[in-house]
Structure formats: C-alpha cells, structure tokens
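Right, I'll just put the structure down here and ask away after.
Note that this complex is displayed minus one protein chain, with the remaining chains in position.
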Amino acid sequence: MPENRYDKGPRPGQDRYVAPAEAVSVGVVDAIAEDEAPSSMWQDAWREMRRRPMFWVALTIMVAAIVVALFPGIFATQGPRTCDLSESLLPPSGEHFFGTTKDGCDIYSRVIHGARPSVTVGVLATSFVVVLGGTVGAIAGYFGGWIDTILSRITDIFFAIPFFLAALVILSLLPDRNAFAVAVVLASFGWTSIARITRGSVLSVKNNEFVTAAKALGMSRIGILVKHALPNAAAPIIVYATVALGTFVVAEATLTFLGIGLPGSTVSWGGDLSLGRTIIRQAPEVLIYPAVALGTTVLGFIMMGDVVRDALDPKARKR
Amino acid sequence: MLWYIGRRLLQVIPVFLGATLLIYGMVFLRPGDPVAALGGERGLPEAVQDQIREQFHLNDPFFVQYLYFLKGIFTFDLGPDFSGRPVAETIANAFPVTFQLALMALAIETIFGIGFGLIAGMRKGKFFDSTVLVWTLLLIAVPTFVLGFVAQIVFGVQLGWFPVTAGRDPDFESLLMPAMVLAGTSMAYILRLTRTSVAENLTADHVRTARAKGLSRSQVTNRHVLRNSLIPVVTFIGADLGNLMAGSIVTEGIFNINGVGGTLFESIIRGENVTVVAIATILVLVYIAANLLVDLLYAVLDPRIRYA
C-alpha cells in the first residue's frame, strides 16, 4: 500500500506544501460571468468576421456587384447598345473610360450593364439549389430508412452526370433562353452537393441530445426538423451557397461564351468575352475588362464564403 | 472486402440506368420532330422520312428506343448518325486525345494540389499558406476560358514556351498547356481540401500519440498525417475525371484540339442526338468507373470501410 513508501518521510522537493490562501483564491463554484454581453453563434461569427480585412473586401465587391446589377443606369450614362462603327477600337479616353469595341460600343457601359444577367443567374440559381437541395437533403437525412435510400440514389444519379454537359444539352434544346431559364437549368443539375451537405448536417444534428429532449417533449418529427435540425444545418449551407453563387456566375459566362447560354442580344460578360475573342490578337484589352469584372465578382463571393466558413467554424469558437 | 465490392457494384447499376435514362429522355423527348426537320426548308419525302424513322426505331415507344440504345452502347454499335457516319467511329476518333488530356490534367491537379495543399496545411496561417490561398481563390474565380486565353497569349504567343494550338494528333508537349488550363480550377479545390484536411489531422489525438512515440517530424507527416488526410481528397479526384472530360469542351475549343469536347459541342449544335447521348453516356461510365476505383482505393486507405 502507498503508506509503506513514505516510511522514510518525504524526499527533497516533495515536502508537504500548501499554497497561501491569498495566492489562490477559490471562488464560487461554477460562477456565471454576468458582465459579458450575451452572444449567439451568429453574433460571435459577426464579431470574428468584422476583424478581418478580407471580409470587408469581399463585402464591398458583393455589394458593388449587386448595386450595379440593380441600377446600371446610375453608373453608365451611355447605353451599352449605342455603338458607332466609326469609333471602332478606340483607346481609353475621358469619354470612353475603357475604350471601345470593334463595333464601336463603349466597353465601360457594356461592362456595367453586363453585371445584371450574371448576378441574376447567380442569385436565382443559388436560391433554387438551396431550396431544392436543402429540401431533398433535409428529408433524406432526417427521415432516413427507405426515404433516404431513394433520395440518395436520385442524388447519385444527378451527381453522375457532368453538370456542365447537362446544362449544355438542355440549353441547346431551349428555343428562347433568358436568365431565368439558364438559372433553372444550372440549378436542376447543381443541387446535388447542397443536398449531400444538408443531409450530412441534419444527420449529425439528429443525434444530439437536444433533439432527443424535444422528442421526449412530444414534438413532431416535422417540428424537430424545422425548429432544430434545419437552423443547425444553416451554417454549412450558407457557406456552400456563397461559393456556389460564384461558380454559377462562371458557369453562365462559360455557357454564354460558347453561344449556348444567354442570347447574343443580351448584354453580358460572357457574350462580350465571346465577341472579344475574335480580335484577341489585335486588341486583347477588349477581353480584359469584362474578364476582370467577372473574375472580381466571383472572387468577392468565394472570398465571402471563405470568411464565413472560418467565422462559423465550431472549432475556432470559444469554449 | 468482397461484400463491400459487391455492394458497391450493385449500387452502381441504378445510378447508371438512372443517369443514362435521364440523358436519353432529355435529348429525345424534345419537342418537335427531328426527322421532319431534316432536309432543310422543303423537307424529305414522306417515304424517306418513314424509312429513317424505322431505321432509328423512332416509331417504337420511348422505353423500347432506350433499350435499343443501351444495346448499342454495350455492343459498341450505335448505328450511323443522320449524315451516315457511324457514331461509334466518331467517338472512337475523338476519345483517345481527350482521355489523354483529362488524365494529364488529373495528374497535374493531383500532384500540385496535394503537394501544395500539404505544405499549406502544415504551415497554416504562415506566408506560404496565405499566398497559395490567394492563388486558389483566383483560379476558382477566373473562368477556364479566360485562363485559357491568357495562357495562350502569354505562354504561347508572347513567351513561346508552348505551342499556341495543339491541332491534329497532338503530342505530349502540345497538350501540356491545355492540360494545365483544364486542371486549374480542380487543382485549386484539391489544394484547399488537402490543406483543410491536413491542418485538421495535424491536431488529431493520434498524431500527438505518434509524436509522443518519438517519431521524427517527417515520419509523422508521411505515415500519419498525409495518409489520413488523403481520404476526402481521393473522393474528390474520383468524381472529377468525368468533369474534366466534360470541361474539355472549352479547353479543346481554345486550343483547337479535335477531341470529345469539340465533337460533343458540334453534335449538340447540329442536333445529332445519338452522338450526344452516346458521348454523355460514356462520360457517365467514366465517372462511375473512376468512382468505383476510388472506392477500392478508399478501402485500401481506410480499413474501417472494408467491414462497413
């Protein structure tokens, strides 16, 4: 027994030591900090985000893109279609900030007016995937069993078809294409990732004890799904949706560039890039402006996704 | 292990049937009559139209048509397209170069994505990490076709490092730049995935145990961090081969490569349904095969899977 070992008394450095009471004061057990302001997960995330310059850069880009898309007339007084062939390929000047295209259109105003279709497609397609993918994923994850099996297999099927290929095929079949149609087509094959994310998130929330407690209160399955499971799945969905918005904008531009997205009559970045391509060797700058506008917008959204993800990371949060 | 493979194979069947049916339905249930549209303004004589309909089984119910198509896929006898050229031949001509391009892109994104991702993950928050992260954001933000033009102008025309276009029967060197362009976006995703996974694994309890055992830093990284971190990355790479082949539509267009992308694009524009569906089906098959391969690799990487 341990007693025996101390027969010879304590060894050097192991004498009985008691800290003076004033050196370590023992407070109330489990005292609550009453002075701190209460903070929900979202408030914590907000505090975390606003410290980061990247957040402000991303936010500025996003807000700018949306405002320009809503009110292009404020920023560009010249119409994007008022072109003068005699002003073909002018260098930048006070009148034409970015110069003119081969057809003599003002590049600046075309870039400004090109924002609307891109942002519209991005926002619409993202809304559709969140609703569709979110619903499928939530139902599959929460109800499980054969419902999950069927929904997951359907998700697998859609996942197996390359997203871009499907969009090309369907859009080529549509006689008149507009931003809404492009968004629907992009969404109809782009919802699978969000379905998987939501499913996984709901599955992990489902096993929490607060869900069991709600069941013990007699809450219905739908009630638990809506009141507990979905709000907790919101964070990863928001992060993914922000990044997805950027990728939808890229997809739209690529499709339009190939001539299968928005029609040529719509002023759009993809369309202008397609037009600029023909004269890329003579005047690469015609290509640069819409490309930079497109790249910056997309960058804004994916940066925001990054910042939000870092801020919502449960491991990074306190306690 | 055998049960695991068996179950995965069984799961593949509904996915294959569902995906091909979806594509087939999408293309063939389009409004309008493709045969009536043939022959331009005047159209073809009734008798010829009927003959074509008979030849392409267009008078049969949809599901019968679909079964004929499936038979065609598996016997690799898809019949001629509307212009009389065998569809199988068109595909056989287009596939090798695209497959080579996609595999090169896959190799590039895997090597650089995992390599840089590993370093970035190990030095999370440091200079290298931040720099690489900004580059990945740029790669994701800039559309592939813009990237392609920039690369073509800068490295092809101005610097002359690579051939500007690939053309017919391209060799390894002329496919290198297109492959890098094609790999760009995916590489960024792989890098970020690897980085997150590595950073997460570095703080795992079992890695601390490995260090406490007295393993050196490189042993810990190679044996305990990298292998565990690769599991989610491998999943992504498996799903990506199909996307790369579909994505070649843009890249092949820019660099003038006669592959699947170009053929597919032309067929879509011309309404060559059989060719479109056949290529799409093959891409689905490629996806499924790649995923099966990944699942096997997965089972090798993670012993828990084998018994699941």
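Odds and ends about this structure:
Chains here go by letter, A and B, matching the order in which they are written, and residues are numbered from 1 within each.
Keep in mind that, in the parts below, a residue touches a chain if its C-beta (ideal position, glycine included) is under 8 Å from a C-beta of that chain, and two chains touch if they have at least 3 such contacts.
One rule holds for everything that comes next: contacts and distances are computed from a predicted model.
When the listed names "Dihydroorotate dehydrogenase", "ABC transporter ATP-binding protein", "GntR family transcriptional regulator" or "Cytochrome d ubiquinol oxidase subunit I" are checked against UniProt, the chain not shown comes out as "ABC transporter ATP-binding protein". Touch with the chain that is not drawn comes from one residue among A:177, A:199, A:228 or A:309, which is A:228.
Listed residues B:119, B:210, B:239 or B:293: the one in touch with the omitted chain is B:210.
Contact between chain A and the unshown chain involves residues 1-6, 10-19, 21, 23-24, 26, 29-30, 32-34, 36, 38-41, 44, 48, 208-210, 212-219, 223, 228, 231-232, 317-319. The chain not shown here touches chain B at positions 3-4, 7, 10, 203-217, 219, 223-224, 227-228, 301-304, 307-308.
Definition applied: only the chains that are shown with their structure count from here on.
Only residues 11, 14-16, 18-19, 22-23, 26-27, 30, 137-138, 140-146, 149, 153, 157, 239, 242-243, 245-247, 249-250, 253, 264-265, 268-269, 276, 280, 283-284, 287-288, 291 of chain B touch chain A when the two sit together in their complex.
The part of chain A that touches chain B in the complex is made up of residues 153-154, 156-166, 168-170, 172-173, 246-247, 250, 253-254, 257-258, 260, 273, 277, 280-281, 284, 287, 291, 294-296, 298-299, 302-303, 306.
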